[in-house]
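One protein chain omitted, others in place.
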Amino acid sequence: MIGIAIEALIKSALIAFVLLTAFAYLTFAERKIAALMQVRKGPNRVGPWGLLQPAADGIKLIFKEEVMPAGADKVLFFLAPILTMIPAIVIVAVIPVGPDVELFGRTIRLGISDLNVGLLYILAIASVAVYGIVLAGWSSANKYALLGGLRASAQMISYEIALGLSIIGPIMLAGTLSLQGIVQAQQSSTWYVIWQPLGAMIFLIAGLAELNRAPFDMPEAEQELTAGYFTEYSGMKFSLFFMGEYIKMVAVSAIATTLFFGGYLGPFVDKLPWLGILYFAIKTGAFLFLMIWIRLTLPRLRYDQLMAFGWKVLLPLALFNVVITAVVIVFVG
Amino acid sequence: MIPTSYYLALSVILFAIGVAGVLLRRNAIILFMAIELMLNSANLVFVAYSRQFGALDGQILVFFVMTVAAAEVAVGLALIVTIFRSKASIDVDDISMLKG
Amino acid sequence: MLPNIPELVIFLVLAVIAVAAALGMLASSNAIYSALFLVVNFGVVATFYLLLGAPFIAMAQVTVYAGAIMVLFLFVIMLLGAEKMKQTSHNLLWQKPLSIVLIVLLLSISFYVVLGQGVSVGSDLMQNASGYGSPSAIGTLLFQKYLFPFEATSILLLAAMVGAVVLTGVRRQRRRIRKSRRL
Partner (left out) sequence: MFELVPFILLFPVLGLLTNLVFGRYLGERFVGIIASGAVAASFIVSVIQVFALVNNNFHVETVLVADWITIGKMYLPWQIRVDTLSVTMMVLVTGVGTLIHIYAVGYMHGDKRFARFFVYLNLFVVMMLVLVAADNYLMLFVGWEGVGICSYLLIGFWYDKGDDNLGNARAGRKAFVVNRIGDFGFLIAMFMIFGAVGSLQFDAVLYYFENHGMEVGQLATTITLLLLVGAAGKSAQIPLFVWLPDAMAGPTPVSALIHAATMVTAGIYMMVRSAPIYAIAPSSQMTVALLGAGTALMAGTIALAQWDIKRVLAYSTISQLGFMVAAVGLGAHVAAMFHLITHAFFKALLFLSAGSVIHGVEHGAHKSDDHCDPQDMRNMGGLKDKMKITFGVYVVGAIALAGIFPLSGFWSKDEILADAWHVGMVEGHWHGMTVYILLALAAVITAFYMTRQIILVFFGSSRSAAANHAAENPPTMTVPLIGLAILSIVGGGINLPWSHTLGSWLEHTHHFFHGIDFNLTVALTSTALAVASIFVGFIVYYRRPLESSTAPDPLMSVLGPSLKFFYNKWYIDELYGTTFVRLYEWKARFLAFKVDRDFWHDFVHNQIILKSFKNVSGTLSGPVDRLGINKFFDGLAYSVHNIAVKVLRPVQTGYVRNYALGVMLGVVMVLGIMLIR
């Protein structure tokens, strides 16, 4: 009993540490990749190749002044960034990063938990993630922030449906809601992206929209809303929002990897279980790169286009995908 | 194992609070939330009894209640928005006339 | 058979949070706070579902109530800007005392019934059987025994969807706005 608790605690701490580090270096990576694509150098002064830049940024943000707007709702203004962060970290709990390994004489599952309702858990947490943004927008007592918050929440609610429908394909193929189960099911067939190309596409697009990232970064459209829901935020609270967004990027990439790209599976994983973590990291990293690439490539959509796309294109497509998958499963087996 | 009656007691309290919300508050939205609270306390009873009798039917019922609640909220909030547009108020005491 | 101490402590703490959140919903003057208190309450109830061996229902509770319904509430409140209601004159004088008397009566009757029922846990047997409350068990029951109610529910949802769209439809909105410039 105690052993399990300690193990869970250690794993949680590790995951939190990995995620925070990933956040820091994801920002760095994004700036470097952007520079690369725009033929310039990017951060290169702090440390070798600018590797310490994230640390410098962090220190700077900590020492910035925390501004509290005049008409703001103080409690919620304070609570909102935290509410944004928590779901982003918590959602990772059910993702398996590798197969079971033997360590110190006990079998350890690489992943905090393996719920039999794992995917439902992910959907549930994803649906709660709206609160931080909505409340941030509202509590700032700022019209830009409020509009940004409302836009963000409408966008997230709308795309959540397509997101939920797109993961039904892997669920039906694997016959389980457990992520570990889905990964193992992909061992016997192949990666589900082969069977579910449309589902994977929809998941990726809806995922981007859930993240409020380009080309769906409407809530923070600078030209119209300055910085959207975090217009009034500064210092550490601002960086929490930032952190939330990048951790969510990692989370979405990890989920996509698990559902459609075989998770930690790869050659020799059954012999060397630790390799699984490497494979998982590589696949997730590829997704993160893809997201950055998309951001640097595609222009932002107009808001009405975005909503119309979500409801009129993505949702019907996702429904179609579900129906086709069901029909194929019933008739082909 | 927590006895079923503890859950029942808790849901009775929650239900009573919901009733109080309906009877005492005048904000239509809060009134609505109080109704949701009552539904939730009923759900809790269903699930508790579902465990006691080892039958899943209670959970199924909760599932249906949730669906109904979702439908109810969609229509109810649409009504509130419509009322607000014509009255500029969501005080239920202001909506005492049949004439819009 | 009484529950063991850690379980009881967890239950009591959660129950206190639930009741406190419900009271907070009832008492707060700001509708946003009410909604947030209610979200907390729903979260706690979801935890109770987990404790009661209903993980599927728990997740559905979070997704539907916390994730969809309450967000909708928040959304409407913010959209209308109706978080703080102006108090207008109050002419229902006997409403409040009578309500309180009735609520106390309801509570006492219910407690009399509930506590008079005695302490029972129910059969561990079924609950400990693997698959109790799992999605597949629920799904099997839902699509076999309760297929007709399930389909009826889908029609209900469709009706609600159409209703909501019609009630707040664009055409109506424009005309209303033209008619009253109060918005």
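For clarity, chains are labelled A, B and C in written order, and residue numbers in each chain start from 1.
One rule holds for everything that comes next: contacts are C-beta pairs under 8 Å (C-beta built on N, C-alpha and C of every residue); 3 or more make two chains touch, one makes a residue touch a chain.
Keep in mind it's a predicted model, so treat the numbers as computed, not measured.
Across the entire complex, contacts from the unshown chain go to B, C.
Only one residue from C:9, C:113 or C:147 touches the chain missing from this view: C:113. Residue C:99 is the one among C:30, C:99 or C:168 that touches the chain not shown. Considering the complete assembly, subunit B touches the hidden chain via residues 19, 22-24, 26, 31, 92-93, 95-98. Within the entire complex, the positions of subunit C that touch the omitted partner chain are 92, 95, 98-99, 102-103, 105-106, 109-110, 112-113.
Just so it is clear, only the chains that are shown with their structure count from here on.
Judged by the touch criterion defined above, the protein chains link up one after another in an open path, with no loop closing it. Chains B-C form the pair with the most C-beta pairs in contact. Annotation: 5 Å between the Cα-based centres of subunit B and subunit C. The distance from the centre of subunit A to the centre of subunit B, each centre being the mean of the chain's C-alpha atoms, comes to 33 Å.
Centre to centre, using the average C-alpha position, subunit A and subunit C are separated by 28 Å. Under the contact definition stated at the top, the residues of subunit C that touch 2 or more other chains are 56, 60, 68, 79.
Contact of a single residue of subunit A with at least two other chains is seen at no position. Against subunit C, in their complex, subunit A makes its touches with residues 73, 76, 115-117, 120-121, 123-128, 130-131, 134-135, 137-138, 146, 149-150, 153-154, 157, 160, 177. On the side of subunit B, the complex with subunit C involves touching residues 1-10, 12-21, 23-27, 29-30, 32-34, 36-37, 40, 43-44, 47-48, 50-57, 59-60, 62-64, 66-75, 77-82, 84-86, 88-91, 93-94.
Interface residues of subunit C, counted against subunit A in their complex, comprise 32, 36, 39, 55-56, 58-60, 62-63, 66-68, 71, 74-75, 78-79, 134-135.
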